[in-house]
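For chain A:
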Amino acid sequence: MAAAVVGDRDVGLGARAVVEQVRALGLRSIRGTLRQPQVWLPGLLFPMFIAAVNTSAMGKAVEFLPGFDGVDSLLDFLLVASITQSVLFGGLAAGTDTTTDIQTGFFDRLLASPVSRTSILVGRLMGASVTGALQALVFIALYGAFGVRIAAGVPGGLLLVAYAMVLALVIGGFAALLALRTGSAEAVQNMFPLTFIVLFMSSAFFPTESMEGSYRSIASHNPLTWMVDGMRYQVIVGLDWSQAAMSLSWTAGLAVLAIFGANRALRARLRRAT
Partner candidate 1 sequence: MTAPAVAPPSVFSWVPLALALGRRSLLGIWRIPAAMVPLLAMPIFFLVAFSGSFSSLLELPSFPTDNVVSWFAPFAIIQGSAFAGFGIGFATVRDIETGFYDRLLLSPGSRIALLVGPALATAARALVTATAVLMVALVMGARIPGGALGLVMVLLASMGTAVISAGWSLGLVFRMPNQRSGPILQLVIFVCTFLSTGTVPLADQIGWTEPLARLNPLTDVLALARQGFVGEVTWATTWPGLVALVGGLVVLWTWAATGIRKLTP
Partner candidate 2 sequence: MSHPIEVEGLVRRFGDIVAVAGVDLVVKRGEIFGFLGPNGAGKTTVVRMLTTLLRPSAGVARVAGHDVVSAAGAVRRSIGVALQDAAIDPLMTGRELVRLQAVLHGIGRSEADRRGDVLLERVGLSAASHRRVGTYSGGMRRRLDLALALVHEPSVLFLDEPTTGLDPTSRMALWEEVRRLNREGTTVFLTTQYLEEADVLAGRIAIIDDGRIVREGDPKVLKAAVGHYRLQVTVAPHQLATARQVLDAFGDPRPSHDTTVAIGLRSGPATVSVALRALEDAGVPVEQVELDAPSLDDVFAEATGRRLEGSAIPDESGRE
């Protein structure tokens, strides 16, 4: 087999071919996700359940406690949290699917084909990103049916979708990184509690203003707090580009970091394979 095929550089493929490969691999990834309801269903239902329980059990908080200015119902407050939680959960699939590909040998088959190395990763992440958009739309529609109105209107909704798409790149990138480094689905699954901790120690479920002590200072310095707050501003208060920019730039920055790491992990695995 020629070095051009197994080597780690994309050789002799036109841009159109690469785009086509990314599309095909991205579609495969989305299809793979949709065909496994046991993968994505908990990622939708779990955040919904938490939001539903909290809205009812802790609903009084919006009247009595600090940090809920302008919030009618706790559900308004939790929309961004639910989207974030769902995307963080679903994005892990990008990692576990990659480990499945490695274990079943599909990954080797890809490598043995003249497919562009970059499209393997980009295809997977595009799939995760589109899935993220779908998740955001589901939550906006569903919570909308229960009376949640995005103050920033349609542009605000689009911002939420964009946020979900970029956030999916962050988590998908980190999951793929771990998958490519370890090849172990268990290692990727172990990210789940970690994402949960990061989520909890942020303003996602409750405003930082209502927290105390060191917990409050951790939550206020958690980048996820800035990402969530910037988006929540659009839902609660109204369209604000500087808030949106703060949220999206943090998300995009982390996405760049994750993809960079995943790409390096891919190259490392390719080197080992040759």
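The candidates came about this way: all candidates are chains of the complex that A comes from, given by their letters.
In this text, a residue touches a chain if its C-beta (ideal position, glycine included) is under 8 Å from a C-beta of that chain, and two chains touch if they have at least 3 such contacts; residues count from 1.
Quick caveat, the model's predicted, so the values are computed rather than measured.
Comparing candidates 1 or 2 against chain A, the one that touches it in this complex is 1. On chain A, the positions that touch candidate 1 within their shared complex are 38, 42, 49-50, 52-61, 64-66, 193, 196-197, 200-201, 205-206, 210-212, 215-216, 219.
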